[in-house]
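A single protein chain has been omitted; all remaining protein chains appear in their positions.
Moving on to chain A:
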Amino acid sequence: MVRLNVFLLIAAVVCGLGVVTSQHKARKLFQALEVEQERARQLEVEFGQLQLELSTWGTAPRIEKIAREKLKMRTPETEKVTTLTPAGGLPR
């Protein structure tokens, strides 16, 4: 009877420790997940901000200004435009 009781006591203690360990591990993993999720959100926000920046840099007035002033580009004169017709006919 005593032996059984001791055995059961040890079993209970082992199980108890097991529960504590696994709970601890679970929380560790959960926190890691939390951190990654937060990072994902941050990246999402950054993506939005970069998109905003991209479209701010890429506005048509800015492109035209750079094309004209910096790169000295201009619209070709009409007489210098040649229209080619592809062998398969006009696209669209």
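Keep in mind that, in the parts below, contacts are C-beta pairs under 8 Å (C-beta built on N, C-alpha and C of every residue); 3 or more make two chains touch, one makes a residue touch a chain; residues count from 1.
By our rule, contacts and distances are computed from a predicted model.
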Checklist entry - Of the candidate names "Hydantoinase/oxoprolinase", "Peptidoglycan D,D-transpeptidase FtsI", "Lrp/AsnC family transcriptional regulator" or "3-methylmercaptopropionyl-CoA dehydrogenase", which one corresponds to the UniProt protein name of the undepicted chain? => result "Peptidoglycan D,D-transpeptidase FtsI"
Checklist outcome for this item: Out of A:Val6, A:Val19 or A:Val45, only one touches the absent chain, namely A:Val45
Checklist entry - Of the residues in chain A, which ones touch the absent chain? => result 26-27, 30-31, 34, 45, 48-49, 51-52, 54-56, 58-61, 64, 67, 74-79, 81, 83, 85, 90-91
